[in-house]
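A protein chain is absent from this complex, but the other protein chains hold their places.
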Amino acid sequence: MSSVSNNKIIKWVDDRLPIISMMQHSAVEYPTPKNLSYWWNFGSLAGLVLVIMILSGLFLAMNYAANTGLAFLSVERIMRDVNYGWLIRYIHANGASMFFIVVYLHIVRGFYYGSYKPPREILWWLGLIIMLVMMGTAFMGYVLPWGQMSFWGATVITNLFSAIPLVGEHIVTWLWGGFSVDNPTLNRFFALHFLLPFVLVGIVVLHVWALHTVKSNNPLGIDMKGPQDSLPFHPYYTVKDLFGVGVFMMFFMAFVFWAPNFLGHPDNYIPANPMVTPAHIVPEWYFLPFYAILRAVPDKLGGVLLMFGAIVILAAMPWLDTSKVRSCTFRPIYKWFVMLFIADCVLLGYIGGKPAEEPYILIGQFATAWYFIHLLIVTPLVGWLEKPRPLPESISAAVTKKEAV
Amino acid sequence: MADTANPAHGATDGETRRDFLLYASSAVGVVGAGLALWPFIHSMNPAADTLALASTEVDLSPVAEGQAITVMWRGKPVFVRHRTADEISAARAVDVAGLRDPQKDEDRVKKPEWLVTVGVCTHLGCIPLGQKAADPRGDFGGWFCPCHGSHYDTSGRIRKGPAPLNLHVPEYAFLNDKTVKIG
Partner (left out) sequence: MRKFLIAAFAAVGFSAIASAPVMASGGTETLLEKQAWTWQGVFGHYDKPQLRRGLQVYREVCAACHSLNLVRYRNLMEIGLTEEEVKAYAAQFEYQDGFDDAGEPKIRPGLPADALKAPFPNEKAARAANGGALPPDLSLMAKARPNGPDYLYTLLTAYRDPPAGFHLMDGMSYNPAFPGNQIGMPQMIFDETVTYADGASNERHAISRDVVAFLNWAAEPELEARKSLGLKVMLFLAVFTALFYALKRQIWKRVEH
């Protein structure tokens, strides 16, 4: 291994634990395609939000009481009495939404530019696992303030498992640690909510490891062929990422300081009451598309299966997409289908927030159908039938051509 | 940029500008990260409700001369001792100049017969013995900390052992002859 520094101490450490050369390798020298657009900023932003969530969550945990009698009051004490408690809580509450915004955009980018295609299948899977763990973490975190939406959200979501034949009821009782969502449920959700972010960190490390093994995709979707196609990560992408951090933080902080409850729900400022269900239960916005799929099926087990299926099926994207071309830039037909698919997901999100009545049910069913039709039928068919536009010879050739124009 | 027409000149100029931007943005980034940490650190300081904790009122009427009571204030024990005339004179006879933490007994009490101190050893925070009749009171008739052997006198001053300071006297006031308000 080449020496990382002339400094004797650094060299001494690095000869025994090559942590410095590893960082040098992965955060400084890492050859990155020179043509990445701002769509490639969302990965580092997701990492930043994870750090912010762990930090703010840690300090909230220092003041939070995971007990049904105290939880709501302890959160209000954080809001009113703890120094900067309101800031830390609003950062954490809005940070959850920011995390999903950033990760969903990150996924959309992967979708459009074919980042799931070989050799990035495991990278893609790790990403999906991150999303699933995030969802579980966010759900359990939302239960902790022990407001009305916390309680009834927990009740409804845990009841999904009762759809499992034979053992469903036992599983739900086991999840609750009782016969309803109650103190044992709150306690275990807190414990898991504290643990899972660190699990996330572990999976993120694998995600980045896989990324650095197969290298970043790029808007052209073609591989780097040599040093003329790439740039060292530092300073080119560190500075670009930091600029992105500035823009993103302004967006994030606008919510924290001026609309801290915009993404939340007023009912969660009412303490949990097991005897009264709020008139209109909705999950947090980031679950709405999945909630719409759940409700589109007039069968309990079917709805649950379809909802989980909607995520699981994404793992098959590397094979469902039969095209030889990665990037939609060169796929004149599929490109529009991808945009339609994303619009469909947005529509599902809209439907998920509406009451379960016509015409929303029917629209939701069509949108759900299209979700699966797109993935299972359109994607493979278009991949076979479509004639992609010619790919450029190399990244640098394409870049030079663009500059000339 | 306007002067890219002259490449050589442009390059030097660019380097300077780049250096300036690099230092300026790094400095702003570091300062920002530092400032952002403050709310988190400050959140661990006592919260408003802790700071506003009610003061404690103590009824002294049942405490006979020579007896002591311990009351809870801000989560800590406070020693209130009804001192005998002997204890008072012993406390006042001491040559203050020779003490580790020089303080006159007169400066430590509001009424000579009542000594009010926080009952926490100034060494490492144990609670000294000496409140009950059967407790050891150390070599100076006050309190004795069993953890590391600090001896306090009848004014709660450190006389022997590792503790650096006298027992702390909290803020208190006599509301009347028989009631004291601590805090």
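As written, the chains take the letters A and B, and residue 1 is the first residue of each chain.
Assume a residue touches a chain if its C-beta (ideal position, glycine included) is under 8 Å from a C-beta of that chain, and two chains touch if they have at least 3 such contacts.
What you see is a predicted model; the values in this text were computed from it and never measured.
Considering the whole complex, the hidden chain is in touch with A, B.
Checked against the hidden chain, the listed residues A:K34, A:K215 or A:K300 yield one contact partner: A:K34. In the complete assembly, the contact with the undisplayed chain comes from A:G246, out of A:P184, A:G246, A:P274 or A:P332. Considering A:W209, A:F262 or A:W319, the position touching the chain not shown turns out to be A:F262 (whole complex). Checked against the hidden chain, the listed residues B:R17, B:K110 or B:K132 yield one contact partner: B:R17.
Residues of subunit A that touch the chain left out of the display are 34-35, 37, 39, 73, 76, 79-80, 86-87, 90, 101, 104-105, 108, 112, 219, 231, 235-236, 239-240, 242-243, 245-247, 249-250, 253-254, 256-258, 260-263, 265-267, 269-270, 279-280, 282, 284-286, 288-289, 339, 342-343, 345-346, 349-355, 396, 399-400, 403. Against the chain not displayed here, subunit B makes contact via residues 14, 17-18, 21-22, 24-25, 28-29, 32, 35, 48-49, 52-54.
Note that in this section only the chains that are shown with their structure count from here on.
Residue ranges on subunit B touching subunit A, taken from their complex, read 25, 29, 39-40, 42-45, 47-50.
The residues of subunit A lying in touch with subunit B in their complex are 55-56, 59, 62-63, 77, 80-85, 87-88, 242.
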